[in-house]
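All protein chains of the complex are present and in place, except for one that has been dropped.
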Amino acid sequence: DTLAEVKARGELNCGVNTGLAGFAAPDASGNWTGFDVAICKAVAAAVLGDPAKVKYVPTTGQTRFTALASGEVDVLARNSTWTFSRDTDLKLDFVGVNYFDGQGFMVSKDLGVTSAKELDGATVCIQTGTTTELNLADFFQANNMSYQPVNIDSNAEGEQQYMAGACDAYTTDASGLAATRAAFADPENHIILPEIISKEPLGPAVRHGDSNWGDIVRWTLYALIAAEEYGITSKNLEELAKSSQNPEVQRLLGTTDDLGAMIGLDKEWARRAIAASGNYGEIFAANIGEQTPIGLARGLNAQWTQGGLQYAMPFR
Amino acid sequence: MSDTHAQTVSFVRETMIEASPPPEKQAGAVKWLRENLFSGPVNTALTLLAILAIWFLINHFWNWVAHSVWNANSLNECRQIIRDTWGEGSTGACWAVIRERWNQYTFGFYPMDLYWRPTMSFGLLFVALAPVLFSESRKIRRIVLAVAAVVTLASMIQLNAPTPWLIFAAIVLIGGLIISERNNSWLLVFSLLYPFLGVWWLWGGSLWGPIMVIVGPVLGYIAWKLLGRISPILASVGMIGVTLFWWLALAGRAARDAENILSLAITPVNSDRFGGFLLSTTIGIAAIAISLPLGIVLALARRSDMFLVKSLAVMFIEFIRGVPLITLLFVASLLLNYFLPPGTNFDIILRVIIMVTIFAAAYMAEVIRGGLAALPKGQYEAADALGLDYWKAQRLIILPQALKISIPGIVSTFIGMFKDTTLVTFVGLYDPLKSMSDAVRASTAWKGIYWEPYIFVGAIFFIICFGMSRYSMYLERRLQRDHR
Amino acid sequence: MAYVSAPAEPPFRLSMLIYDRRYRSLTFQVIVFILVMAVAWWLVDNTITNLSAMGKDFNFGFLFQRAGYDIPQTLIPYTANDTHFRAAVIGLLNTLLVSILGCIAATVLGVAVGVARLSNNWLFARLMTVYVEIFRNMPLLLWILIIYAIFTEVLPPPNAYRGDDPAASMILFDSVALTNRYTSIPTLAMTNDPGSLDLGARVTINWATISFIVAILGGLYVRRLIGNWAQSIQNATGSRPTTWWMSLAVMTIPSIILIFFFGLHLVPPELKGFNFTGGINVQNSLVALWLALTLYTGAFIAEIVRAGILAVSKGQSEAAFALGMRPKRTMNLVILPQALRVIVPPLISQYLNLMKNSSLAIAVGYMDLRGTLGGTTLNQTGRELESMVLMMATYLVLSLIISAGMNIFNSRVKLKER
Amino acid sequence: MQVSDEVAIEINAMNKWYGTFHVLRDINLTVHRGERIVIAGPSGSGKSTLIRCINRLEEHQSGKIVVDGVELTSDIKNIDKVRSEVGMVFQHFNLFPHLTILENCTLAPIWVRKVPKRQAEETAMHYLTKVKIPDQAHKYPGQLSGGQQQRVAIARSLCMKPRIMLFDEPTSALDPEMIKEVLDTMIELAEEGMTMLCVTHEMGFAQAVANRVIFMDQGQIVEQNNPYDFFNNPQSERTKLFLSQILGH
Partner (left out) sequence: MQVSDEVAIEINAMNKWYGTFHVLRDINLTVHRGERIVIAGPSGSGKSTLIRCINRLEEHQSGKIVVDGVELTSDIKNIDKVRSEVGMVFQHFNLFPHLTILENCTLAPIWVRKVPKRQAEETAMHYLTKVKIPDQAHKYPGQLSGGQQQRVAIARSLCMKPRIMLFDEPTSALDPEMIKEVLDTMIELAEEGMTMLCVTHEMGFAQAVANRVIFMDQGQIVEQNNPYDFFNNPQSERTKLFLSQILGH
């Protein structure tokens, strides 16, 4: 029973990326920040009452699922794609999608390439152990093209190889590409090709078989998304908790019904989760949004009310 | 036969000739050059080749090293400074990254205000090691302890250590120095306590935890003494049983209760904050300390004439030596939880230490086995003939000698293991070499810097490993001289 | 004379389990056995519980599913449509490739340096000492990273070869291109291709290759015959005929004939599209790993060689000198045969280390056994228990084979003692 | 130099094999308290093996060995008892090189006999004085000459206050100049009435102190006699041959 364990431990073990700017990266003093990190904080706040009670476990593409399966981490908040086999065969449960992504290619401008279809014979840098590796093989096979993979272990290494010209193209999720490109000294010299060759719904995952824990993480995520939909922000949170007349908001913030009891938490769990780093929109804007060096547009990740795909299930 | 004597000229020297100095051509620089560098065509060619190689290295790296920049906030700034100072197109080393990030390389993500704790632990380590490592020479011990004391205290002051701890460290360091002058083996008490204190200082939390761990064997010993009157077998079983029972069932609760009664806690620091050389040395020292006794046990088991014990030892040693350390680390990070009861989950650093220890122990066992085999049979026989039993003979006669013979092997195993601590990067820990450099490079300011971090980390590894190997050579020579 | 009458063999008492030498070891072993079995059972039981709690089983069926990922460099044909099993075999072959190349190069380097350290040229010997100490005292991982970084950072990308006024040019008569991705070397082509022998599982081997192997093995055999012949002449007359030119001839002439027969020629690589094509592109990951393993292990081998030569007592060479033998003869006939006995066992354990260290391929993304079976396959299928067991077993078998070789050697060359 | 009637060692129909090699054949030997026995014989005849069986450094396979009333079986207690009664001096001294002379001498008393350290050191100094090297007590064995080392080895055995002493070629690893000092020590010991079994080729010693000389060949006791008759009137052919060789040059 993960919930009891976490409570007993007084700390949430959260699996994150070893370092991907904007999503999860330690700063010089070892404090983790990022879009994925915010999920960890929200869950910790909901469960333990303190967003700081998280132990971040850096995982590589290769170690992440085992870390989860073996119980080393309680939740994997690391850009991992929700796929059929992972959900079924790997004995994971993806609880939702915090970022709708797709795999893309980044190339240097002077290569003169404008479409992924022109990459026949190119050398492509790719992180091992990811779905991108499989997508890449499928894409080139489907288009009857050949390529030479350069296997790398981490994003840092991928950047090094790509910048040195050891590969013509770097492929990973478009968000990751944007983050990487943003960190370059000369972002204008690199373009992300228009083809998105796969669907990459990224989301937190938990171990299969503990559905109560899964529920907690799932609804924490939805709480963040719903909060944006209802206009709850970290600033007006307390105020709305007192004054809001919207029954949905009241339920969410635990002023009326006790939804928390149904998942083994207290009334104010969602309020704390939102307070941790703000609602979904705030988190997005603060870590990867257009105002940040990463500079991602909301796109698919806008609220469903704004024409995007982010859609929180009703709190009822 | 007697006729031959006629030819013998009887000779007796009346005066002794004084020793005279060797003739002139025996010495001199020119002779040295001729003999050592240009004694033949092949030799001359080799000399020229060597000079060429040295010139090539200097030619390629001198500029780079000479154009070093120590003060900058980013790689670009560094390059700008180099360009400004030495002209367009010149290259140079940017050591500023080390200057800016040295603390990360040293302490990882350890909380900055607590840097003094690892520093103190490291300094006091020398006091703990004094009776074990430097027992051979009073002079060396004096120097090592004095240097450790000065450096540790100075760094602690620099790192704003709280005064009570500063006083504590000063007492231990200076006390250690004084005690070691009088009777070195008294310091063994501190050596035995150090592992527990060290863990406490590094990870923080309550001192009651380590104390309760120590209580286990103490209770076991009491049980052994009590039951020993009835039957030795019962005593051994009792000892192990009591110790394990205490550890597994009672120690945790006892520690918690004790903490509630009297709090002995200092700020806890999580394993994920360990990194850089702090991580390397923690893993290295812990593994060294545990692998030696484990290796001894394995070596003795492998030399045992009991078939089953021997085969188990052989299987274990050969298995561990037959697989790469990396796979063992992966087992630690991926599989260990499969083998343990559901729900157990312990620290990744601890798991890594266990694996590295097991790995080193297997190698250590082979080294010590070599030492045991090198002992003449007479030593065993003399011990037997004096009526010493197996364990006493091992402890008093065999092992002290075998370990001394094995010192070079033991030290090179240590060196190998210390170098191998860099492999923890592959299970997501922040080793100084790869992960830490990657982390530094992940920041926009230092993206694209390779050589300087590698050279820096490499140089530190070199100093430590080279130092260790020299120390072992010194010991070896010294042991040959002593007792002989 | 007092005579102590012989008491009957004492009856068995329980205390004899402890106090009688014969039974005590038995008692101890039984206890150890029970303990070990208990621990083993505990581990297995935990594993079963854990697996069933996760709804997993222990099953190697995944090996025969589609792998779905590509591998940059393979010795036998492989595509993403092949099975995980084939991917694992590819990984194993890659491990063996870099290990064998590494062993050969490290031996050559190590022996050269080891002998050079004993040279009476002061400067050269010191230089070699510096090399040995530097490489032995820094982590292998560092060398792999540095050498790989040199390759990616210092060598030009293929793009640099493009254009009318390229920034980089090919070396060795425009036949080899050094890039920061790979070293492109010419392929061998034939005008009279004799076709290939199909070994099954899409592994083929060209008849021409077979002919060359046969020619070389035949050459070696004939060379041995020549050696025996020279020996017999020496035995009969005392002086040995000069045979090096005969050996040279039998070693080279058949191959030269075959080259002409098959119309063998080199096809240099060409820059087409993004990359060099037409040649063989040896990935930098392989070369860097190989170089690092070579330099690192070479330093250790140098020490072994030096120690081995020093281990032969001075008395041996003095005895040979006193018999009128020249230093070179002494080296060949007296010192080396004895030194080899000392050198070979630690040398082989260095080979073992090198083989195991090749798993650091992970640092440069070279797809060895750990990269395929223990890396991507493990990750894509989530079968960590099975993959790890299989991978460790493979490494173990390789190690055991090498140690078995060492034991055979040891027992063959062991000095006969009384 | 009294020989009492009390039996110190009784060996009865004892046989020993190394693997299939029959090294000791049907040995019968009774040693009385205070007796001094010299064992001689060609190399490989089993002298060392016999002596090593007496304190169970080697196991015998049939027959009986009773030392000081204790029979040697695989019972560990008996073995311990016998070993602490029987001192042994080896050809190659086998001093412990990592311990000082004094520590060599006090080790067994302290750990086996549980004698207090102070007292063990006093005893050790007493015996070291007896073998005439009290001033070397704080040196290491490696710093002494062979003869001195062997005397330390004797002292070390004596410190356990044994009732029987076994010597296995105590002088054969020594330079000629040093043999005498060791033999002198042994003679002195003999004069004090210690029961001694000594394998040696020093025939002068045998003549001077032995009550009995035992000649072994091919694992058997071929001849036993008092020294005078043994040297001047050997009975068996083998003994004659051996004596001619050993006294030859």
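Here are some notes:
To keep things simple, chains are lettered A, B, C and D as they appear, and every chain counts its residues starting from 1.
The rule is simple: a contact is a pair of C-beta atoms (placed from the backbone, for glycine too) under 8 Å apart; a residue touches a chain by one contact, two chains touch by 3 or more.
As the structure is a computational prediction, the values presented were derived from the model and not from experiment.
Note on the undisplayed chain: of the listed residues D:61, D:129 or D:245, the one touching it is D:245. From the set B:10, B:59 or B:163, the residue in touch with the chain omitted from the display is B:10, counting the whole complex.
Summary of contacts with the chain left out: across C:277, C:316 or C:403, the touching residue is C:316. By the touch criterion stated above, the residues of chain B touching the omitted chain are 1, 4-5, 7-13, 16-17, 19-23, 26. Interface residues of chain C with the unshown chain, by the touch rule above, are 234-239, 313, 315-316, 318-326, 329, 333-334, 337-338, 341, 413, 415-418.
The criterion applied here is as follows: only the chains that are shown with their structure count from here on.
Listed here as common contacts of chain A and chain B: C.
Chains making contact with chain C as well as with chain D: B.
Chain centres here are C-alpha means, and the one lying farthest from chain C is D. A straight line joining the Cα centres of chain B and chain D is 46 Å long. As a whole-number value, the distance joining the C-alpha centres of chain A and chain C reads 43 Å. Computed centre separation for the pair chain A/chain D is 83 angstrom, with centres defined by C-alpha atoms.
Chain contacts: chain A has residues 66, 70, 157, 160 touching two or more partner chains.
Counting partner chains per residue, chain C shows two or more touched chains at residues 53, 149, 153, 362-363, 384. Viewed as a network of touching protein chains, the structure does not reduce to a path, ring, star or complete graph.
Remark: the chains found to touch one another pair up as A-B, A-C, B-C, B-D, C-D.
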